[in-house]
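Shown here: the complex without one of its protein chains, the others still in place.
Right after this comes chain A.
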Amino acid sequence: MITRAPIAVIIFCAVIIQAVDKSNFKTCSQSGFCKRQRDHKPAESQYRALLDAVEIGPSAIKVHLVNKQNSAKLLLEVFALQDNTVRVKINDLEPNKLRYEIPVGDVLVQEPQQASLQVHSKDSSHMKLKVQDNTVILYASPFHMDFLSSDTPVMSLNSQGLLKYEQYRSKSKNEAAEDKPVDGVDENPGEEQEKEEENTAEEPDMWEETFKTHQDSKPYGPSSVGMDISFPGFEFVYGIPEHADDLALKSTKDTDPYRLYNLDVFEYELNNPMALYGSVPYMIAHNEEKSVGVFWQNAAETWIDIRSNTADRGMFSKLVDFVKGDDKIPQVDTHWFSESGIIDMFIMLGPQPKDVFRQYGLLTGTTPLPPLFALAYHQCRWNYNDEHDVASVDAGFDEHDIPVDVIWLDIEHTDGRRYFTWDAHKFPHSDEMIRNVSAKGRKMVTIVDPHIKKDSNYFICQQFQDRDLFIKNKDDSIYDGWCWPGSSYYPDFTDPKVREFWASKFHTDEYKGSTNDLHIWNDMNEPSVFNGPEVTMHKDAKHMNGWEHRDVHNVYGLYVHRATYEGIKLRGGNNHRPFVLSRAFYAGSQRYGAVWTGDNKADWTHLKISMPMLLTLNLVGLTQSGADVGGFFTNPEPELLTRWYQAASYQPFFRAHAHLDTRRREPWLQPPDHKQVTREAIRTRYRLLPYWYTVFQENEATGMPVMRPLWVEFPKEKETFRIEDTFMIGSSLLVRPVTDAGMTSVSVYLPGQDQVWYDRDTWQMKNGGQQVLVNVNLQKAKNMLSSQIPVFQRGGSIIPQKTRIRRSSILMADDPYTLIVALDKKNALSSFSWKTDFLSFISKRQQGHAKGDLYEDDYYSFRYKNGQYIKRRFTFANSKLSSSDIHSGGISMKSNAWIERVIVVGYAQHPSSVGLSTGSKQSDLSFDYDSERRVLTIRKPGININEDFTITVQ
């Protein structure tokens, strides 16, 4: 048993870097709707559900909600969806003006598949619905809803009465019309007084709002929607990125609410709820028994308040006659509100973490398996100056025998920040340059931002203007904002026509000087507008069909990302997997590639925060995510840079990047000792690429995160719920990066009472359920073993890896595998030698077990979608390692890769022989046994990876 207190102390004492100019960004009190919604305090809801007139369908019900004070009417729809998911939608019943809804297919992969819904009971006070194993109870008055997973209450909607729907109406304070409900229903004159209170007295921010020098004309007036969501029985909630904050979300009682509004924040501050570049309004609640999720599908500016409370015990006893002991039942209350749009919630009822991930994946999709190079090491800088510079960086990696897969070019490669062009002096032969890089299996990436230089001689600007594809001001003139190229226009990516046209520009005929080995980076797609309010676009700018920017802001970046992804996909004849990195994101962005945490800083605190930030992104499906290695701003000292490489080599998207004003910091420019450690960190990434690739494939298939908080793998272990300095890659590797200066040892919590762990450097075995101290002394870099960060392989797992580190990942495609078989506790004996003889006798019967998968394909194409891949399961049991085909379809593919070595760690006794059988053939294998470390190395089985085999250890 260990105490989590020290970790909590570290978390809350983290040094705050005062860098951001906070006055550039709104606080809640500076945002009209945030203030109005937040001022709405918990009370009995004014809404009543008209259960007598409920419409019941096979998988959905429709109910009218009436505001008791002003008779305003809303339409509530509840849909039962496949896989323990319920959708709750609240919209105007008879809208004065349509509210924005994100088109199906843009964030939701498709219209969610509905499931059957049974009405279990119904009277005028409530109705009880059954959705698979779950119960939904809808109470008429005051309107609220409870959700039960296998009879355990897990979620309530509007139990605090915070449902607040600002319906569109016309301006003019003194007209009687204004007092009438917008749906035109006659009101009872006697209720006028009360109604005034409910439908919000006029406030100055309602019809126009000014922030700094920027005016928001708000032609349609107030339109925000808000509601409370409670999680009875839960203490911990996660998700709702992007914030530079802890993994376990904090109470916002004494701060602003967590804000979701995609913003380009210069030198962002850590440990606070300010908005950053991306928004995913998706929250997961987890306790020892259950995991549930809620996705609030709304693209407008959104704020979320969080409070830790105690649940109403009555709810538990009344509903299910179930109370756990006498303890207080914890509860997390949350309050969500958005500036416009509708209330559209997806409630995922788990009940386990893996279920929630799958359920969310069904709705918004998962990360398509990245091409292998995307998972390897990326070298970026603002800027590699010219072709010569690129060639010398490319050569530098070879000279120092450090692998790299992608060399990146930032904005200076263009002709005056005109994307899709090249600086003719610095990059006169860009296609040749790319070919030279790709000759070693490497790729290049150029930046293409969504702001288009206003220049009638610039073909992109001209073509988009001719086709009328730019965002407009409210007076229908083209919206003109300031960004890198100066005065710029912004294509309206919400429009499918615009996306299609944009996509066509990536063809090598259009994007002159590019090749199919060039991939793309979308930056500044929040969108960033240097001279706009909060460095972004004016909310009253106009998009397709007259929607205001306010309605679509948070999803704009996703659309840019998507259009680019589709362009690269199209360029490769829909057969090559694209790689596109985006800074802005929304729910569903995972379908288009990678994201990163934006402009961080060369500071230990920023290295440390990258862990919770990336874990959160992984929880909400953005699995291909990373932080700039070394920190974007300022110069990292060698130790920080080295530690950053070590940490990032175990983060999903692994890219070094640096600001224009920083010193060069390619890995070989480090002092010799640090260079060695850095090189080893990068090479370790390549060694483990087969495992990474397999985990990413699992992610695509199941929605399981790639980088996982410990509680995802150990959901019943409360000690893990707050841990963010240690995490898992897949289910088999535990990683604890070093994020402080001068550390010679760090303590690591190894979860799992019955679990054993093996130090990946020494194969030393440790028992789970305890804190262990690991040597991480960087000064002893000559001894590579002690300079690594703590990484443990889980007992019971088998990890495939490759030991021949080539210049780039694709050059390793045919190379043989080494399988690391880490036995579980059954065979993992205590290290006291006096026991050995006795236990070796026991172990004959209690053999160690392990299993693991391997996924392989051609690493770059979509042919895997047609079954052209290999998927093997390795199982070690009863001293036999076997490999079986778990390919789900008929077609497979041929591989040149074979198995060169099997290492069984935690193997208790010296074997007498090792035999291999494949098909009908039998043969002996030579082996080496290290009795001190209990490591059995089986020499060269030599079987093709796609062959079934059994290796028997006697």
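Here, a residue touches a chain if its C-beta (ideal position, glycine included) is under 8 Å from a C-beta of that chain, and two chains touch if they have at least 3 such contacts; residues count from 1.
In the analysis below, contacts and distances are computed from a predicted model.
Choosing from "Large ribosomal subunit protein mL53", "Gfo/Idh/MocA-like oxidoreductase N-terminal domain-containing protein", "Glucosidase 2 subunit beta" or "T-complex protein 1 subunit epsilon", the protein name stored in UniProt for the chain missing from the display reads "Glucosidase 2 subunit beta". When the missing chain is restored to the complex, the residue among A:288, A:637, A:814 or A:948 that touches it is A:814. Touch with the chain that is not drawn comes from one residue among A:531, A:545 or A:896, which is A:896.
Checked against the full complex, the candidates A:70, A:298, A:642 or A:662 give a single residue touching the omitted chain, namely A:662.
Touch with the chain that is not drawn comes from one residue among A:270, A:805 or A:936, which is A:805. Contacts to the hidden chain, counted on chain A, fall at residues 385, 401, 425, 439-441, 660-664, 803-807, 811, 814-816, 896, 898, 900-901, 916, 923, 925, 939-944.
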